[in-house]
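Heads up: the structure comes next, in structure tokens.
One chain of protein is taken out of this complex; the other chains stay put.
To keep things simple, chains are lettered A, B and C as they appear, and every chain counts its residues starting from 1.
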Amino acid sequence: MTTSTAPIAARTASAGTLKRALALPALLFLVIFLFPFIAGPHYVILMFSAMGYAIALLGLNLLFGYTGLLSLGHAMFLAIGAYTAGYMTSTRITNFELILLVAVAIGATVAVPIGLLCIRYVKIYFAMLTLAFSMLLYSFLFKFYHLTGGDEGIRIKAPTLTAWDLSGLDTLSVLTGPLYYYVFALLVLLTALMRCLTGSSLGLQLRAIRENQQKAEYLGVNVKRYRLVAFVIAAVYGVLGGVIIAIPVGLADPTIAYWVQSGNLIFMLLLGGYTNFLGPLLGAVVFIFFQDQLMSFTEYWRLTFGVILVMIVIFFPNGLMAALDRRRWWST
Amino acid sequence: MSAQSRRNFLKLSGGAFALGSFAGAPAFAQSPPVKIGVLAARSGVLASIGECALATVQWWADGVNKAGGILGRKVELVVEEEGNPKETAERSRKLALRDNVEMVTGLISTGSGLSVGPIAEELKTIWMSWDATTQKDVEETLPNPKYSFRSTDNEVEGLMASLLTVKHFKGKIKTVANLGTDYSYGRNMWETFMAMMKKYDMGVTPVADLWVKVGTTDLTTFVASLQQAKPDLIMSSLLFTDAFIFVKQAHAAGLTGASKLVMPAGGFQLNEMKKQYTPEGMILGHNSMYFEAPNASPLLKEFVAYYKGKTGLFPHFEADRAYSAVASWKAGVEKAAQQTSGKWPSKDEIIKAIEGISVESLGGTFSYRPDHIPDCNFYMGFTTHNNPYDIVTISPVETLNTRDYQKPAGADFFKWIQAKQFPNLS
Amino acid sequence: MTLLQAQNVRKLYGGFCALDDVTLTINDGEHVSIIGPNGAGKTTLVNVLTGLVRPTAGNVTFKGYNVVNLGAVRLARLGMARSFQLVNIFPELSVGETIAVAAISHLRHGERFFSSTARNRPVWEIVERVGAIFGFSGKLDQPAKILSQGDKKLLDVASAFALSPEIILLDEPTSGVSTADKSTIMRVLVQAARQMGIKAIIQIEHDMDIVFGYSNRIIAVHNGRILADGSPASIRARADVMATIVGRQYDHA
Partner (left out) sequence: MLASANILVGGVFHAAVLFLVAAGLQIVFGVQKIVNLACGSFYALGAYFGISALAWAAAFEVPAIAYIPILVGSGLLLAIVLGPSVERLLRLIYDRDEHFQILLTFALVLIFEDAIRLIWGAVPLQTINVYFAFGELRIARDLAIPNYNLIVIGAAALISAAFGWMLRRTRFGRIVRATAENKQMSEALCVDVSKVYMAVFTLGVALGTVGGALVVPAGAASIDMGVELIVDAFAVVIIGGLGSMPGALIGALIVGFVRSAAIWLYPEFELLAIYVIVITVLIVRPQGLLARTA
């Protein structure tokens, strides 16, 4: 990642600099928090799925930004999340926390074997192997329709929360109300957790692995184990994101795992700025809302996105955050 | 909690462009235009089908506006794209919540139908579907839909094709093969076909069961496998580009000489079923609209001329699906308005009016049953080369009405077939 | 007490015999210089001793474990560190962070996923101490990629030292540095070794002033075989060895 920026600020940042450093994330979370009061229901539901993408991208950036592994198959974990929600709600288990827990369990159990295979490779081989696995899942979901519903997929009914009694509300007010803030809390929690992980020895050692695998090994960094840890954490975040993204859609179907969706996830990451901890959050929000407007504006929105991605890759590799976070408080 | 705040913080003005054209439209009263949301596929396999249906809706809107609009209000189309289920769900919510359209019409793929159906009910927005119906769609997901009006059951085409097969090939065929399109529609067709073969104890044994992924462009291996199986008759539910590519490559390999072909939905690709490689005597279905229907209505003739002029192609049955959806809704609005003395009726009143309504659509009379499933004509027949075009046409044209060939509301399809006495075909 | 032992080690690259039947032991308190002409097999020897390269025959044991089966990570944990001939650093990481990676391994804090590294006092104490010894105190926050070539090499060595290993193998630590600075670097290495409690240093070296000035044992390697192995005085006395290795009589003042 020759274009990355300088490392995290000096160990003991003074109070002033810390305050300024927190301004950016605080603003971002404030906007998301206040969104249901300031925007119409359509946009609030868009933000709902943007939060799902943000969570998935936080995990993916642990792989791409921190460990330097480009996964072209991360959408398979979105699909695992969606189908878990589908299977559970269709057997009348609609408790949201339970769905998330089961999704995490399944995501982790799938991610460990796949991770063990994939982390032995880097660069192009890792990208192609992850792509092959996601297309394997796509074909399975598509072909074995007795189990997975094939192209029809599986219906996802609106989940229920233990703390809140949602029975009185219709799906729209659930999505723009209590469930929105539940997912918001989850986003804050998972962002804090990821911040803690990347600030811990794991974060530093993953970056060392990214920079120079051999040197890291000779300094006692267990490359295989930490790459697997990063892969499984990324998968778990991906599965959680998958559950959240699928709820407003109300359907888990094979197209979620198609390889072009994994490409879009990386696009969002680049748009936000993968060399920045907050890149995933900003990338998800900007991409979702920009796509919403672009799709209504022109039927050739893929062409426009393609051109934008070319511009980002060539001229703005560090994405939007590089412009916003001048002092690089949050760089990976 | 969900604030309906008017002050829209993001001021992301809906970029959706209005489509109704103005050529010679009469001056409209100051009443606001009636916005109709259109979800049309623009990319991937469904692109050509979506574009045909969209062109039909646009033609319908121009006609309506020229004749004074609906209850004096000009029709304005807000077009969005039918993509994968996630994108389609977002677009349908945008139409309902952001553009607050009066009604949403569209959708061809089953996946997007399954996600938009519940959203239409949730947002209390009338959805007049073009296609997007499968067995599963009907049973569990929307047991008694209020705002969604869906299309005919999938199996109708399979039923009719089976009856034609029984009528013309009973005793003449021993072995059959399936070349199914690999999604729910294809499975429904094959299950229906085999159930009908059993009902009329045709004594046929299936010798091949092949499934083609939608959009495949190289079917040489499928053709070769069918030649290996040597079936007397091939029932193929293919309906996308793979449909005519199969016929073309089958002809090249001599398969169409040996086996009879049944393509209940092949009419989707009527412009590509060239005489050059499409055999005569193939059962070809045109669903609810055949551009050369025997007693074609002036409406159909006018539309076919318009469409051929605009695109150089003949319209396929998605045009009728689109036309019947929007025309039924307009008729429903106007019928409901009689009770409300000309005032724009409420959604519930419109829904009640549409149930049981029947309109003159491109493919003939089209009416909605109380359970929101339509009844209409279906056209099927044996292909022939004697026509002035470079494509095959069908003759004689069997016109069958779904009243006799579509299971009643809530019935189990396979039990219904066993019991039903189908009228014998002409 | 023997730290590192090589038994009848042979290494063939296709037909070429890089190491031919090498047996040696490294003990506590030794500062070994490995000398020999280019292509004599010095780097191959260090690579075999550190498990980077698998010997064709024979084996190398460190604290009773076979070096090759251990792998670099467990070797580092057990107390063996090395630097590389070509500079091996983390370009995007800061100087402080590079040293911190080694400190974390040494302190076994590698699994502390939920405590912030920035507030981990023991790690940064090692970083500051090693940084001070190697003269990086002012540059701890600079990304490694903008350091000079010499500083990069020094950082590579410094990070190896930060592991506080028992034995450290250095592949030409002073190469590419002006002769004036060579001795300052050597003084830093010796001082660091003493402060970090390093028991043995093995150093590939070409500069005879350094070899005879600092090491207390010299191994002369030629054509993959050990020509001579002994104290600096005994090696200098061997005219044949000095002729092949140095090419002339060397009389260190």
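We take it that contacts are C-beta pairs under 8 Å (C-beta built on N, C-alpha and C of every residue); 3 or more make two chains touch, one makes a residue touch a chain.
Here the structure is a predicted model, which means the values were calculated and not measured.
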| item | value |
| --- | --- |
| Displayed partners of the chain not shown (whole complex) | A, B |
| Residue of B:A253, B:L299 or B:V397 touching the missing chain in the full complex | B:A253 |
| Sole residue of A:L129, A:L202, A:V236 or A:L278 that reaches the chain not shown, by the stated touch rule | A:L129 |
| Among A:V112, A:L189 or A:V307, residue touching the chain not depicted | A:V307 |
| Contacts of chain B with the absent chain, listed as residue ranges | 42-45, 47-48, 50-51, 209-211, 213, 215, 217-225, 227-228, 230, 241, 244-245, 248-249, 251-255, 257-258, 271-272, 274, 276-277, 311, 313 |
| Missing-chain contacts mapped onto chain A | 1-3, 64, 68, 70, 72, 117, 120-121, 123-125, 127-129, 131-133, 135-136, 139-140, 142-144, 259-260, 263, 266-267, 270, 300-303, 305-307, 309-310, 313-314, 317 |
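We take it that only the chains that are shown with their structure count from here on.
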| item | value |
| --- | --- |
| Furthest chain, CA centroid comparison against chain C | B |
| Where chain A and chain B are represented by their mean Cα positions, the distance between them in whole Å | 37 |
| For the chain A and chain C complex, residues of the former touching the latter | 1-2, 4, 6-8, 10-12, 196-197, 199-205, 207-208, 210-212, 214-223, 226, 229 |
| Residues of chain C touching chain A in the complex | 50, 71-73, 75-77, 81-82, 84, 88-94, 96-98, 100-102, 104-106, 109-120, 124, 141, 143, 156, 159-160, 163 |
| Residue numbers on chain A that touch chain B, as the complex places them | 35-46, 49, 142-143, 145, 149-153, 155, 170-173, 176-178, 245-246, 248-251, 253, 255-256, 258, 289, 292-297, 299, 302 |
